[in-house]
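Note that one protein chain is taken out, while the other chains of the complex remain in position.
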Amino acid sequence: MPLQVVRVESVRHAVAILAAEGGARFLGGGTLVMRDVNAGDTTIDTLVLPDGLGLDRIAIDGAQATIGASVSMADIPRHPALAFLKPVAGAIGGPAIRSMATVGGNLFAPYPHGDFAVALLALGAAATIEDLDGTRTVDLEDFFKNRATRGIVRDVRFVLPPGGAFRFVKIVRRKPHGASVLSIAALLPVVAGKMSGARIAYGAMAATPMRARSVEAAIEGQPLDKTTIAAAARVAADGCAPLTDPQASDWYRLNVLPVHLARLLAKQP
Amino acid sequence: MEHVKQFFASERPEGLKAVGVSEPRSDIHGHVSGQTRYYADRTFPGMLYLMMVRSPHHHARILSVDTSQAEKVPGVVRILTHKDVPKNVYTILCLIQVEPDDEPCLAADKVRYKGEQVVAVIADSVAAAREAVARVKVAYEELPAVFDVEEALKPGAPLVNEFHGQNWFVYEGHHCRRVRHGDIDKGFAEADFVIEERYQSSPIEHAPVETTGCIVVPEANGRYTCHSNTQALFFTLDNSALILNQPFQKLRLVGGTVGGGFGGKVDVIVEPIAFLAAMLTGRPVKYAFSREEEMQVSSPRAAERIYVKDGVMRNGRIVARQVRLYVDAGAYSRHSPYGTTKAAAHMPGPYTIPNVHVDCHCVYTNRTPSSAMRGFGVTIGDFALEVQMDKLARLVGIDPIEFRIRNAYRDGDMKAHGETTKGAALIETIQAASTLAGWPLSDEARRASSTAGVVR
Partner (left out) sequence: MARVPVTFTVNGDEQAEFIAPGALLADVLRDKLGLTATKIGCAQGTCGACTVLVDGELKLSCLIPAERVEGASIETLEGLAKNGAPLHPVQAAFAENFAAQCGFCTSGMILAAKTLLDRNQEPDRAAVVDAISGNICRCTGYEPIIAAILAAAAEMRGRKSA
């Protein structure tokens, strides 16, 4: 059964094809779907191209950022308002992968991948999803609970963080850009010297990107000093269920997580 | 790069022009311009694709093979089983009188490792071949498997390879390669210290960027040309002719350009079945490993387990060395009987030791058959020996470099294999390396020489 490659006029048209054909997939950069195709996944018979649908735009409206699902990791740091995300986008594979991998695709990346999705989770982002019934907004935390959702992601939206409030670290074994042992994204807004509305997200510490709510609770309303960081490290692994894979064992991930979290929180901006 | 000329100066011929000089590679222009031709950089009209049905089990009896559904897939041209192979069972080193033949091209009654070749599907597209492979039904009865070399040698262990009848290769009536020199028990009795350590390496996959593969093309003159990335063109030619029961001159191997070999492309694994497919279909046939097959199914460097027991004097001289070494050959011999011989020949290392006892076993397990990799048969042995040398040096409180010079073999010394040492240069190499590394040497170590001193 040969593979059909389809161009569409609109996202709605793509949604219709995906709903009608069980074997259709919406392509981002191809770094995930084409791997499966090349490995012989015979459940895929139609590739719907995202090109020409206007999903590759970045719009900044005051503090509101809207990033189209087809925006690539290479595009992200080119935009001045998104320079703070360069450590995230720049750590996802080499240059060729970065020019192919998309914001939308990263939301669906399997373990241990999906570091851009981790950053979006920390930023409190929501996804705009179009399906047969129309368009809806889904908070990313809900999105990760059921990624096999109907419809197509059009874009992600979040409020730009205050300068210096966003931090990110990705731990890899194969330098410089191997797959994650773990990643941590932290939104650390400071009001009157204390954490206010902190959000911490982990990659590769559960089946999907996850919020570190115990850590958030430990630091909320506190100055980010040694005592607070130590309290955060103590609860770092709460709710974590990492897997064992070629990058690291679950045991290793659980044991190094508090160390890397403490270092990230202690970093001088 | 420095050409160190002062050692053995009297032995150097005059007028050496190429030694110590950087010359460009003869193929570098092809590589940087993209003109270098690898086997797959060719197209042939009507070419077919061969994909393999592989054993999902480590050890199992084959009860039945049903290809009827696979044959119906559009684009499938031919399906091959062991019945199609003229001489199905072979061993690569039969060419140098290593026996018995112990490996089927296509499994007949049994599979002995996960990934073993069972049924070959030949189709006009990769997609059709893949679909047909998925539709071949093979019924297996799983058997107990063994994965550990010492477990495999115990009585009652599952028998891996019936062609041998036991889980070890027999060397001229013996259960291992043996080296005997002096009196090992007397040596240990005389020693000031005796230590035994256990070393273990894992199988190591070469992971070349180019996967194993070949394309066989029927020629108008009745010959078959095989474009292959094998490192071993003559092994491949001769074994293929024997397997196919064809005159040798009917087959032609074109190769020499390998996208990463490292010893991983010396097995005769894709060519015989690709030749057969081309002969039976009359069309060009390509058989290439996928990346997953390359990593999982192609042979790795053998895992080895090595016990080194040494007796050493307070003054740093090793007086007794006993080595028990186990090569994990996996399910089939391939090159392991030779690699194990090399391991034995390499012991006890480049040191003069008066009492040496070496047993090197070539052991069959239900792992992926192992084969050559850089420093075949000796690299892992060196890992064990040199870690041991450092441990011994620490034990007797001597600098590890001095310790090696003290034990290094010198011209005229009797080696454990009954050969006299000739052309030794270990001491000089250590001295030159120490200078480069800034490692301080004692006057005694500086004065040591491979060619002067007492014969031992």
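We just call them A and B in the order they show up, numbering each chain from 1.
Please note the rule applied: a residue touches a chain if its C-beta (ideal position, glycine included) is under 8 Å from a C-beta of that chain, and two chains touch if they have at least 3 such contacts.
Only a predicted model underlies this, so the values are computations on that prediction, with no experimental measurement involved.
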Touching the absent chain when the full complex is considered, from B:H31, B:H174, B:R198 or B:R447: B:H31
Candidate in contact with the missing chain, chosen from A:G30, A:G68 or A:P112: A:G30
Of B:Q117, B:N167, B:T211 or B:S370, the one touching the omitted chain in the full complex: B:T211
Selected residue (touches chain absent from view) among B:S10, B:T43, B:Q97 or B:N221: B:T43
Residue numbers in chain A that touch the chain omitted from display: 2-5, 27, 29-31, 34-35, 37-39, 47, 49, 51, 74, 90, 93-97, 99-100, 176-177
Interface with the unshown chain - residue positions in chain B: 22, 24-25, 27-38, 40-41, 43, 125, 206-211, 258-262, 290-291
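By our rule, only the chains that are shown with their structure count from here on.
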Distance between the centres, which are taken as Cα means, of chain B and chain A, whole angstrom: 44
Interfacial residue positions of chain B with respect to chain A in the complex: 127, 130-131, 134, 290, 292
Residues of chain A touching chain B in the complex: 1-2, 39-40, 42
